[in-house]
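A single protein chain has been omitted; all remaining protein chains appear in their positions.
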Amino acid sequence: MKDEAIYRRLFRTALLIRLVEERIIELYPSDKIQSPVHLSIGQEAVAVGVCDGLKPDDLVFATYRSHGFYIAKGGSLDAMFAELYGRKGGVSGGKAGSMHLAAPEVGLMGSSAVVASTIPHAVGAALSFKRRGLSQIAVAVFGDGATEEGVYHESLNFAALMKVPVLFLCEDNGLAVHSHRPVRQSYRLAEHAASFGIASRRLEEGWDMLAIRQATLEAAAKVRAGEPFVLEIVTSRYKEHVGVGEDFHFNYRTSDGVDAWKRRDPLIVDQKLVATLRPDIEREIEAAVAFAEASPAPGRDELLADVI
Amino acid sequence: MKDEAIYRRLFRTALLIRLVEERIIELYPSDKIQSPVHLSIGQEAVAVGVCDGLKPDDLVFATYRSHGFYIAKGGSLDAMFAELYGRKGGVSGGKAGSMHLAAPEVGLMGSSAVVASTIPHAVGAALSFKRRGLSQIAVAVFGDGATEEGVYHESLNFAALMKVPVLFLCEDNGLAVHSHRPVRQSYRLAEHAASFGIASRRLEEGWDMLAIRQATLEAAAKVRAGEPFVLEIVTSRYKEHVGVGEDFHFNYRTSDGVDAWKRRDPLIVDQKLVATLRPDIEREIEAAVAFAEASPAPGRDELLADVI
Amino acid sequence: MSIAAVKPDQGTRVLSYAGALLETMDAALADHANTFIMGQGVDDFKGIFGSTTGLAEKYGAARVFDVPLMEEGMTGVAIGASLVGDYPITTHIRADFSFLAMNQIINLAAKYRYMFGGLMRCPMLIRIVVGRSWGQGAQHSQSPQSTFAHYPGLTVVMPSSSQAILDMYPAIINRHPGPVISIEHRLLYNLDFTVSPSEHRVPLTSYVARKGSDVTVVATSVMVLEALRAAQYVEDKAGISAEIIDLNSISHPDWDLVAASVRKTGRLVVADTSWLEYGVAAEVCRQLVMRDPGLLRQPPTMLGMAPAPCPTAKSLEDIYYPSQHETVDAILVQVRGDNHGIALPVERSMTEGYKRFRGPF
Partner (left out) sequence: MSIAAVKPDQGTRVLSYAGALLETMDAALADHANTFIMGQGVDDFKGIFGSTTGLAEKYGAARVFDVPLMEEGMTGVAIGASLVGDYPITTHIRADFSFLAMNQIINLAAKYRYMFGGLMRCPMLIRIVVGRSWGQGAQHSQSPQSTFAHYPGLTVVMPSSSQAILDMYPAIINRHPGPVISIEHRLLYNLDFTVSPSEHRVPLTSYVARKGSDVTVVATSVMVLEALRAAQYVEDKAGISAEIIDLNSISHPDWDLVAASVRKTGRLVVADTSWLEYGVAAEVCRQLVMRDPGLLRQPPTMLGMAPAPCPTAKSLEDIYYPSQHETVDAILVQVRGDNHGIALPVERSMTEGYKRFRGPF
């Protein structure tokens, strides 16, 4: 089956992301990764489904929570682990760390730790594509909380006015740090986007990689035809906002929602496929960790390079 | 007739504003008023109708184009002219000038020359009223262009979430400097506000002071009951954006729209009432100008006062 | 050497920086009905690193509340509330996020009193936290004191201890006439300090944190602690007596105090948390030469962030920030010259001295 092959491909990438992050969890207490990590465990399907629905030269602008997008876009695993380790072999020579993964060679155009700040970047790239008559599209990836920032409004308005090929992709995990969406938002994304004349879709099945891929293909087609689009995908953050632990014991949320999500999470449900793919993926990860461990730390030579 | 008395009251205030600004136009070439002036000629009905529909202790937060609101709220004319002249007798001792009129004693809480910047101030004041259980409301006055700034979005969201008594009042003159609304906005205010769950009304008859007053009374009642509201009033700026001249010869707009507006402008149509009220108003204005002329200029003593 | 040993003075109890913040926040809410705290996460279980924990429960959601992501809007809301008589306290868990509120802070709050000739006032407290270490990276580590202090109308302080908070915050909240920006340092939050009952030993300006005669060290925020540690070291190892001035107020320092100290010592080290260019170190030099260019007997030594955005890698971060090693060296170079020959402390990374601060936040 064609769909089956696609599913397997998506599944493998999602599992790679999950296992990479589980490896990060294991490594973290060793203090080898000395930087804040925002895990996407539970949210992998979004990155995987979306990136698979894009063309390789479509550009993604992302956030501090972008291990998933980095991997799904095809970033090098060696360079990623070395980056988390703060080593010279890192994709950014250790200067970026987990919060600022980038891989322009595969279309990941940088991740910012300031919420919402890359949204207008995607709009700007799309503006450029349009003026040059290119068929690429730009994707702004952001969380539900990011839509509260004024720049989201400015970006939607400008994108709609200029009719630029930008896909606004909201990962709705319902949380901004420990705040639930209803205490932060008086609007729903669909109506809000519609008020700018921007079409949108909300996908509740954020565990379903094929559905996300399909929704992305459809949205991207509209975007490529010259209309911005808002795609909102419901998802679930299993771990704490930042760091490698769980946070249910802090009582700001219960585990119910996450448990329900896990019951539908293919990476948990489909243990057979996990078992099949795992050994190979683990070897890949171990190689990347080994690469990172072997990579030298940057030194004084690097400190003042690339400032201007 | 009760309505007739109200009309006369409103008309008088509107005429006062118009004649004050016409006096400013006369004075301007003398360089006695050395600061940018943003005239509201053509837009007076909005300030007058709105302020009459408010209670005296309702607070207004306004913009650089606020001669009208200053007068309609009941600010002292002497202190206004002295302020424009940059004199000690000015409401702010000359430090504010035309762009920053304030009269807190009658509820005008300051005007900012940074577009959209006082919108959240009104929300903050309303938040305070709510917490203290007061029945006052706060009014954010802004132009159509101001709604493009991100802070407008942030303010609507917050006001709707907190259910604070704030009236968002948009003076829609269709222009931001020389840019027409359609090139700047992909949204309409009503749908946009609705997406935040905020009710709104667009009043096309922005020359009709009684209609504006009535709309304000209705909107203010809703606001006082604890819901933000967006009231958008269409209006017409007769003069150039800043300065005292006309600007039709620059061809960025034709005079047609303004001419049509003038044909409905009571201050032009109702010449009989103008003739009746004019002498008294002119005396008032002359007294204010004389006050300003006689007021001393601030000096070194004032330069570093009130900084912290 | 442990931090607990760094006692600003004899005191009567031990209190962490976060604890001092929580006490002053609590007292502000208890004492002033017009005071409220708003910011992202002020009411959650982390409570701005423990500085607001439990206050929402104690004073209710109308006094202590979470806000959406809206830095510019929130600051505007605070100004509006302040204009009608409230006293708002806002928070930014990283100083970097305050750049989103720059328009409201600089164009509005800082100007309102003057611009309206005294008709308006918007007293309020904006608490912003500087991040450092554990790979905070380029966007979570900035320390914008000189940026804010450049603009008249703002009062900018950088409390370097629990005592500074206990003394200053009650003097600011609902008392100071204008907007105040307090730049708190994340590395200080978990440190314990010995504090004495508030006798306002830390004024809303600069003060001598340690008396000395050989060299003047002007320091800000966490660098005051580093300087105190270094001063102890150079006294122990080389009998050098360093005078340490905590600049403390960046907008309204006591420059005469600084000049008097330099007049006495003739030697200067400036240790700041930000970049040197157009920073605190620059203004210190201006104030000195305006009084008397002869005050300095030799070029001063300056410690601050390297002239680059902050890198994430630990190996780079360790050389990006001035370490204890460099602080000690700076003092020794000033007093004994480049070839002072005195062994430096092995500790290179400052965070090694702050063991209780451990990532991710």
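As written, the chains take the letters A, B and C, and residue 1 is the first residue of each chain.
Here, a residue touches a chain if its C-beta (ideal position, glycine included) is under 8 Å from a C-beta of that chain, and two chains touch if they have at least 3 such contacts.
Note that this is a predicted model, so its numbers are computed, not measured.
S.K.: Looking at C:64, C:100 or C:223, which residue reaches the missing chain?
M.R.: C:100
S.K.: Of A:84, A:119, A:169 or A:267, which residue touches the hidden chain?
M.R.: Answering carefully, the residue with contact to the hidden chain is A:119.
S.K.: What does the interface between subunit A and the hidden chain look like in terms of residue numbers?
M.R.: Counting over the whole complex, subunit A touches the hidden chain at residues 59, 61, 90-96, 100, 102, 104, 109-110, 112, 114, 117-129, 131, 138, 150-151, 154-155, 157-158, 161, 305-308.
S.K.: Since one chain isn't shown, list which residues of subunit C touch it in the complete complex.
M.R.: Where subunit C meets the chain not shown: residues 72, 96, 99-100, 102-103, 106-107, 110-111, 114-115, 137-139, 142, 144, 146-147, 149-153, 251, 274-286, 288-300, 302, 307-309, 311.
S.K.: Please give every residue of subunit B in contact with the chain that is not shown.
M.R.: 31, 34-37, 86-87, 90, 93-100, 112-116, 145-146, 148-150, 176-179, 183-185, 242-243, 250-252, 297-300, 302-304, 307
Just so it is clear, only the chains that are shown with their structure count from here on.
S.K.: Hey, what chains does subunit A share as contacts with subunit C?
M.R.: The common neighbours are B.
S.K.: How many angstrom between the C-alpha centroids of subunit C and subunit A?
M.R.: 35
S.K.: Just curious, how far off is subunit C from subunit B if you go by their C-alpha centres, in Å?
M.R.: 42
S.K.: For subunit C, give me the residues that contact two or more of the other chains.
M.R.: Touching at least two other chains: 67-68, 70, 72-73.
S.K.: Do you know which subunit B residues sit against two or more other chains?
M.R.: 150-151, 154, 157, 161
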